[in-house]
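See structure below.
Every protein chain of the complex appears in place save one, which is left out.
And then chain A:
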Amino acid sequence: MKKRFLALALSMSMALLACGGQKAATETSVAGANAAGTNAESSVAEDKATEEAKAEGSADFDALVAEAKGQTVNFYGWGGDDRLNQWLDGYYAEYLKKNYDITLNRVPMGIEDILAQLSAEKEAGAKESDIDMIWINGENFKTAKESDFLYGPFTQNLPNFNNLVSQEDPETNKDFAYPIEGYEAPYGKAQMVFYGDKSKGDFPKNTEELLAYAKEHPGQITYPALPDFTGSAFVRNVIYDIVGVEQFQTVKEDKEAVRELVKPAMEYLKELNPYLWKEGKTYPEKEPTMRNMVADGELIMGMTYSAYLVSNSIADGSFSNKMQTFIWDKGTIGNTNYIAISKNAKHNAAAQVAINAMLSEDVQLNRYETLKTIPVLDNSKLSKEVQDAFAKVDLGEGVLEQSVLLEKRLPEMPAGLVPIIEEIWQEEVAGK
């Protein structure tokens, strides 16, 4: 009899615990937030004073800061990078809490799913969206902006964007050659680099040498299958190396015209196929798969959009210290990734303040130190001390200087060309 009650009580208490526990948790967190609010007030006031001294005419921004106080901002973006996740949940979240009393809630969600959700919300006529900040760029930005998913223009409201970001940089105004018009603010710079095992001979400096290198090490080189982000960038880089850069900024977005233009590059890739991993009959599905194969020694070189992957991975122990970054003589594609705000964002003010904070000297410097992401700030607009601090950052082993990278940086192709080239690759190169 007693046992029966015990069993019943246990299951009941579990259910009760679930409801009660959650409620209690929200109560305490609300109380906590209130307490933090009063504590943070003084520090916010101080910060506001410095902010005002820094940027004239930021009265509008002050209103945003006041409105954002105490809000929780949801930041939606790809969640597969553990270092970045830790940094966002750690330094950046604390920075927002301390300076603006904003709580950061990072939601790990891929961009396709974010766009799907925004589209469903729009279809259902929802007035408010939980999606506040979105990590985005390229074709996805074009899709989102054209589908009227985004709020803007907003970048002109942000003092740090106006004062610290270069307004002449083409990447400030155009994302994959698509006009930004203030609908997204730069978040970090990426550049395609190659990495390989130093002990396997000289690294190839162009497509021709890559072919020779592949012949020398058959079956030990490959690239991720398109439409993988990195694989796609690699193919565009091959096209640039063989065909040239300028004509792609103006070419009509017509499949047959593009096919004619990229023909020599596709011929080259077909020629490369038999010397690739599995004789080019198949490719790793995604960049991470290829990266693990390089780490495990199955491949001798790889490519990535994170310019400082090698030093981070050597520090982790996932790469051996024989790994070295290299680029091609004619350069490699670089792009910027951005943060946008959804049109119906519930916490619009907090999102703007958080994006402004992301563009502050402190945050960009800390990000460069911790993650070694190429900063988006204009070095010449920074104070002397901050410039020195940036210069002092130890980049670690096996990587290239920022100046070397930026000097060899090639622009992205217009967003509309990317899917066209991916289709052509599928038709003409894959498995051929």
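Here is the rule we go by: contacts are C-beta pairs under 8 Å (C-beta built on N, C-alpha and C of every residue); 3 or more make two chains touch, one makes a residue touch a chain; residues count from 1.
Quick note on the criterion: contacts and distances are computed from a predicted model.
Of the names listed as "Cytochrome c", "Putative spermidine/putrescine transport system permease protein", "M42 family metallopeptidase" or "ABC transporter domain-containing protein", the one that matches the UniProt record for the absent chain is "Putative spermidine/putrescine transport system permease protein".
Screening A:P288, A:G396 or A:G416 against the full complex identifies A:P288 as the residue touching the chain left out. Of the listed residues A:D316, A:D362, A:D388 or A:E427, the one in contact with the hidden chain in the full complex is A:D316. Where chain A meets the omitted chain, the residues involved are 1, 3-4, 6-7, 10-11, 14-15, 17-18, 21-22, 25, 74, 76, 78-82, 85-86, 89-90, 107-110, 113, 116-117, 120, 123-124, 126, 130-131, 286, 288-289, 291-292, 295-298, 316-320.
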